[in-house]
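Heads up, one of the protein chains got dropped from this complex, but the rest are sitting where they should.
By letter and in written order, the chains are A, B and C; residue numbering begins at 1 in each of them.
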Amino acid sequence: MIYKEVIERIYDSMLNQTGEGKVASYIPALSSIDPKSYAISVCDLEGGEFSIGDSDVRFTIQSISKVFVLAMVSRYLGDKLWERVGREPSGTAFNSLIQLEQERGIPRNPFINSGALVVTDMLIDLYPNPKQAILDFVREICGNRDICYNEEVAKSELEHSHRNLALANFMKSFGNIKNDIDTIIDIYCNQCSISMSTKELAKSFLFLANTGVNPINGQKVVGPRSSKRMNALMLTCGLYNESGDFAYRVGLPGKSGVGGGIAAIIPGRLAIAVWSPELNNNGNSYRGIATLEQFTTDIGISVF
Amino acid sequence: MIYKEVIERIYDSMLNQTGEGKVASYIPALSSIDPKSYAISVCDLEGGEFSIGDSDVRFTIQSISKVFVLAMVSRYLGDKLWERVGREPSGTAFNSLIQLEQERGIPRNPFINSGALVVTDMLIDLYPNPKQAILDFVREICGNRDICYNEEVAKSELEHSHRNLALANFMKSFGNIKNDIDTIIDIYCNQCSISMSTKELAKSFLFLANTGVNPINGQKVVGPRSSKRMNALMLTCGLYNESGDFAYRVGLPGKSGVGGGIAAIIPGRLAIAVWSPELNNNGNSYRGIATLEQFTTDIGISVF
Amino acid sequence: MIYKEVIERIYDSMLNQTGEGKVASYIPALSSIDPKSYAISVCDLEGGEFSIGDSDVRFTIQSISKVFVLAMVSRYLGDKLWERVGREPSGTAFNSLIQLEQERGIPRNPFINSGALVVTDMLIDLYPNPKQAILDFVREICGNRDICYNEEVAKSELEHSHRNLALANFMKSFGNIKNDIDTIIDIYCNQCSISMSTKELAKSFLFLANTGVNPINGQKVVGPRSSKRMNALMLTCGLYNESGDFAYRVGLPGKSGVGGGIAAIIPGRLAIAVWSPELNNNGNSYRGIATLEQFTTDIGISVF
Partner (left out) sequence: MIYKEVIERIYDSMLNQTGEGKVASYIPALSSIDPKSYAISVCDLEGGEFSIGDSDVRFTIQSISKVFVLAMVSRYLGDKLWERVGREPSGTAFNSLIQLEQERGIPRNPFINSGALVVTDMLIDLYPNPKQAILDFVREICGNRDICYNEEVAKSELEHSHRNLALANFMKSFGNIKNDIDTIIDIYCNQCSISMSTKELAKSFLFLANTGVNPINGQKVVGPRSSKRMNALMLTCGLYNESGDFAYRVGLPGKSGVGGGIAAIIPGRLAIAVWSPELNNNGNSYRGIATLEQFTTDIGISVF
């Protein structure tokens, strides 16, 4: 793989760059992760793969799961889904209720918590067994049948979900939540707890670099139009309120999670996943962003 | 009673002034009330009483109950209660989450919903059987043992309490709610459903016109300092975000509820209760405010 | 005077209570004031007067001038003035543009900067020579012909008036400012620089304790209705976003300025002025509020 050398060099130079961020600590199960963990995996459309570091260690993908659930819903609903959630950057902290109040219960986009809760609410109407369906979807696109929920993390998130309960109840008061709130929160906490390695994560994002088709098995995950649009959403909204900065520095569609993972794609070329659990003030992996910035700088390719 | 004539004249002149507001309709049980209902009751510290109109008809006192529950809590906690709730006017709509977010889960004052939920949370820690204790308190101060919750209204409010659930969960995420949220909401919906006539309501506010002592039975309800301070709170925060206007036009400490009731006091003189269910855009009784404005204009007495 | 002893006792006990606040420093001319300055003056309706401390030293009255200019405008416009300015507490910091934007250029009340700028804009249409008219008005109500602007302070405020220029331009964009902005800001900075002692300030507030009539010379300053309403405004909005707390602790209509002065009244009884330049975080005199709280506690009289 042509990117091997670039990645090895970045990995070596950043291996000891720890201590500048903080591992997520809002739930005990997350705070026990080794802050020094570091992994990079790249898959290209020609079948090339390269990984380095802790690339077989699974971590909870957290908000990266919002991409998968959105894909599952947009398959069925297409543009109809945008009646209940916007597609503009939020410009404020990712769990803010202020904007939700000003905009009468319509979340800004599907990658902030309120928006993801609405998408999960839609999922319930589309899939008879939503929790199993999510696992089936993720297992299919990464080609690994043993992907699982981390039940300890899911349980812990459930116990600390007052802010999400507030969001869901608030949207329900505006009529933008249809199903039982406890069911939605349960599914949501579980989807966040999906455990994957960077190897699996990179593979699972390949369809977004390939106009919606999984290049490994040739199956269509979403249509080309949906694929393009999910990339646009990731570029403008994928890293909470650091999305503009990520577009500026990295220049790729990507999605981060507070577990320390970031997955990104170069359309027509490759998917890349990074894991480093120390987060900056915006809740994004500190070293993960630095890694991706160096990567697009070194290979001289971004979407711009 | 010296105010009899003034009140009769106001009552006559306003009897047909209906149609300018709207009966609360967010729960079915409230929307069925006769919009033309109209009652005025005055009690003075010398034992004088005068009532006119539907003054024996009970209606749900709604937010007026916030005064009673605050009195029950301030009895025990005194100024310590202000560690968890502010005493500034909110300046925004009565169920706004924006301010609550900016101020890290500390509600602006005890008369907006978020503040009342925190006060109810405190009540649970002070009274072993809070729902019975509230009834006992209200029965005691109005001298009528058959005051009850309106269970139909309470049940209906409970089914439409998503906004309050959002508020409570949001404050819990900041650590400012201690007890079980469903328990708090249940007590809160019940206290709002307390049914009283203007006769009973006027009597129950007399202690606030008498430095905290019930003039009927001589019992101390709250201390003089608490009484004075509850009046200050009612003047600055008692009518949602129309409090400044009420102070300007009426000039009395008062508290309104979306059931159409308003209770107010003149320190050292009297308590007055009005009921007229049509509400203005701020959720306050349209004719109730007009009645009180005319009353203080005609008798030439306000706190200013 | 019956309040003499109470005030002497308070003065003695608080004389050394300095160092807990900070003298206003946003303009150099203010920061040079002796932080230990302390004065109390009381005038009652019977002609009694009592002063203690630096009660002959003049200081700039700053926002207290908003009361005088409002009186001058309400004389001519009456309730018509409320078409361009509200009368609700602002609930946010005194120079906030946020609320002004949400409310389309209508300031919350005449005691925040934006509201005072609109009132000054009205003044220009009513008085041919506004700056002289303000001096004439203040000289008249305090009975002292040598009250003057502090030109050094006015000039300094003018040089630091970017926030007020922003407010005025912003309101002009909504059509709520009619006259030349530089003229308005010039008058505004001058009115803030009026220099008075507590003796003069207490006298000048007496008309508000006496239904609008100056008890010294029997002249009507404003009508009884305006007087009552200005008191209501002071109670709900007079101390920036500490107004609720002031009502709670002191229980009197009052107005503060960042020069360290506070003037307050007890309707039907007296006017009181305090000066102590150290300010709390809300921009109000730290020791001034403490003094007034002790005063109403000791004499057992407030409006509540």
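Assorted remarks:
FYI, a residue touches a chain if its C-beta (ideal position, glycine included) is under 8 Å from a C-beta of that chain, and two chains touch if they have at least 3 such contacts.
On a predicted model such as this, the values are computed, not experimentally measured, just so you know.
For the omitted chain, the shown partners it touches in the full complex are A, C. The omitted chain makes contact with just one of the residues A:Thr236, A:Ser256 or A:Ser276: A:Thr236. Screening A:Gly21, A:Gly53 or A:Pro89 against the full complex identifies A:Pro89 as the residue touching the chain left out.
Among the residues C:Lys66, C:Arg87 or C:Lys172, only C:Lys172 touches the chain that is left out of the figure. Residues 86-92, 99, 108-109, 227-229, 231-233, 235-237, 241-245, 247-248, 251, 253, 267, 302-304 of subunit A touch the missing chain (whole complex, contact as defined above). In the full complex, subunit C makes contact with the omitted chain through residues 96-98, 100-102, 162-163, 165-170, 172-173.
Simple rule for what comes next: only the chains that are shown with their structure count from here on.
The central chain of the assembly on a C-alpha centroid basis is B. Chain centres here are Cα averages; for subunit B and subunit C they lie 32 Å apart. Annotation: 48 Å between the Cα-based centres of subunit A and subunit B. Measuring from the averaged C-alpha position of subunit A to that of subunit C gives a distance of 55 Å. Counting only residues that touch two or more partner chains, subunit A has none.
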